[in-house]
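Removed from the display is one protein chain of the complex; every other protein chain stays in position.
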Amino acid sequence: MAISRTLRELAEYLGGTVAGDELKTVTGVSSLDDASSDQITFLANPRYASKVATTGAGAVVLPPGAERHGRNAIHVANPYLAFAKLLTLFHVASHAPKGVMEGAIVGRDVTMGSDVTVYPGAVVGDGVTLGDRVTVHPGAVLYEGVSVGSDVTLHANVVVYQGCRIGDRVTIHAGTIIGSDGFGYAPDGDGFYKIPQLGIVLIEDDVEIGSNTTIDRAALTATVIGRGTKIDNLVQIAHNCIIGENCTIVSQVGISGSTKLGKRVTLAGQVGVAGHLTIGDNVMVGAKSGIPGNVPAGSMLSGIPAFSHREWLRSSAVLPKLPDLKKTVAELEKRVRELEAKQGV
Amino acid sequence: MAISRTLRELAEYLGGTVAGDELKTVTGVSSLDDASSDQITFLANPRYASKVATTGAGAVVLPPGAERHGRNAIHVANPYLAFAKLLTLFHVASHAPKGVMEGAIVGRDVTMGSDVTVYPGAVVGDGVTLGDRVTVHPGAVLYEGVSVGSDVTLHANVVVYQGCRIGDRVTIHAGTIIGSDGFGYAPDGDGFYKIPQLGIVLIEDDVEIGSNTTIDRAALTATVIGRGTKIDNLVQIAHNCIIGENCTIVSQVGISGSTKLGKRVTLAGQVGVAGHLTIGDNVMVGAKSGIPGNVPAGSMLSGIPAFSHREWLRSSAVLPKLPDLKKTVAELEKRVRELEAKQGV
Partner (left out) sequence: MAISRTLRELAEYLGGTVAGDELKTVTGVSSLDDASSDQITFLANPRYASKVATTGAGAVVLPPGAERHGRNAIHVANPYLAFAKLLTLFHVASHAPKGVMEGAIVGRDVTMGSDVTVYPGAVVGDGVTLGDRVTVHPGAVLYEGVSVGSDVTLHANVVVYQGCRIGDRVTIHAGTIIGSDGFGYAPDGDGFYKIPQLGIVLIEDDVEIGSNTTIDRAALTATVIGRGTKIDNLVQIAHNCIIGENCTIVSQVGISGSTKLGKRVTLAGQVGVAGHLTIGDNVMVGAKSGIPGNVPAGSMLSGIPAFSHREWLRSSAVLPKLPDLKKTVAELEKRVRELEAKQGV
């Protein structure tokens, strides 16, 4: 279980260059303060540069050009990214496949790749396809005809409704629901008639979705989560949404039906987006904001309803002073009236 | 599996009248653009009226008085509703009952109607009653003494706590929790003493509830969801709420304890409603709004705290200009002071 690597090996893994002893070996990663001589540490924040001289670590990951104070070092473009990669290398155990375990429920006509794990209490419906190295945790339920790619982890109590498709290298955390019916009704007298939701959800490669999130199936086509997009816990994505690639959607965001997000859109916590909108590439929306209309690429917005984030900061600063402002205006009115009276207006 | 209907049969099903060939048969429904000669299409938006002449469809559902351009047509009051009904007829397969399947867990003294399906991994507690044509998907858990009407679908991992009652023709989507304890505590020194939550949740007929929603049991009586009401995903309804008939409660809405909603109330996404309030019939509340007090029937509200939606639209338009407004007032003050000085005030 213990892993040991030379700095030369690590530099190759990280795409960096060694300064110092290339054959020095380390067995783990830790912080500048806590690392010991058999561990490697990293400098991500220049504020702590002086600690490079005093850390107990056996080696340090440094940004380009940073002073190494005579320490063994690996220079990389992005030490924080390198830290994440080192954590993965040293501390994330690979999941040994266990096959279809006793107590797992697997339907008819199921296709499975190699090295699959289906835990007890998991339910894999008829006609489901699982790729290689898929892990289905207890209580996860795949309805009929679901298709799952390779290197996918579905955590406990995830539900995927019939016919939905999940790409490669996707992780979905516990309790998340993929493909429940979109919220669509036609008014019918005093009540409502349900519009059948006949589409699916399509989750592209390299997506990660948090826990207890809900993504509804499309009415007729597909709700799409684009490649590389990361979605946090308790997020709602309504039917027919098309979410672009590499978006970041933070906890408790809600996106209404048929809205399209471009690439690399960031929606901070508790944001709401109205339906049938187009949000351009690289848009950033501040926490708790409400988006009522289309947003051009590159915009930074905040507020309910949202406008320029910069203006919102200035506008927000005025809010606590509104009662004073109102009072001042009332006084000005009186003073102007008096001035006018004196002038005989 | 293929379904074929004459226009005469469809007109009867939809409550409309045929113009053209009553014996023309169709086998499916599609859009004006995509329909083929064995399909029926519909005109819901007058903007697309000219497509009626050019569509490849074998028949068209039209509103009263619309030009049929010589096509076979069915005239109905509400073509969008007719579209939903045709989708249901042609494309929603009825669920063949499978009985209590191997791997389902059914307790003692359970009463079941006819044509029930209990999937593997579903748990039906002691003393539960299920009506006819009930489907309980994998991982759904019914605690002791739950009562479920007929034609009910409980999707995967739905949980219904002890003693709660569900009417007829109810659908509850995956991961929704019915009847967990209300959030009630009595302060007790530095901490809290739990107030036992001894009531139930009562869900009336024709209700649909989305996924990962939570509806808490009442402290002593019943939290009620009125007939025909539709609730979206990730909604919170607290203990002792009484929700009226045919309400529309959109995703991520939260309703605090003991609040009563009238009939046909619409709460848009992420709305919050305070506790112990009365919201009248036909009230509409805009997305992300917060309701701090009672609301008379027929109101349209928005904002935090909410006021007239119309005024909110005008008020919101001023928000980005607040810094300018403040600056203008400061300048006015200065100018008035100068005017006063000149007048020797």
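Labels A and B are assigned to the chains in the order they are written; within every chain, residues are numbered from 1.
Quick note on the criterion: a contact is a pair of C-beta atoms (placed from the backbone, for glycine too) under 8 Å apart; a residue touches a chain by one contact, two chains touch by 3 or more.
Fair warning: this is a prediction, and the values are worked out from it, not measured in the lab.
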Given A:Gly103, A:Gly189 or A:Gly298, the one touching the chain that is not displayed: A:Gly103
Full-complex contact with the absent chain, from B:Ile3, B:Ala53, B:Val92 or B:Leu198: B:Leu198
Candidate in contact with the missing chain, chosen from A:Thr6, A:Thr27, A:Asn78 or A:Asn294: A:Asn78
Listed residues A:Asp33, A:Asp109 or A:Glu340, member touching the removed chain: A:Glu340
Footprint left on chain A by the chain that the document does not show: 78, 80-81, 83-85, 87-88, 91-92, 103, 119-121, 137-139, 155-157, 171, 173-175, 206, 208, 210-212, 228, 230, 232-234, 245-246, 248, 250-252, 263-264, 269-270, 287-288, 304, 316, 319-323, 325-326, 329, 332-333, 336, 339-340, 343, 345
Those residues of chain B which, in the complete complex, touch the missing chain: 105, 121, 123, 139, 141, 143, 157, 159, 161, 175, 177, 180-181, 183, 185-188, 190-196, 198, 212-214, 216, 234, 236, 238, 252, 254, 256, 270, 272, 274, 290, 303-305, 307-308, 311-312, 314-315, 317-319, 321-322, 325, 328-329, 332, 335-336, 338-339, 342
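The rule is short, and it goes like this: only the chains that are shown with their structure count from here on.
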Separation of mean Cα positions, chain B and chain A [Å, integer]: 27
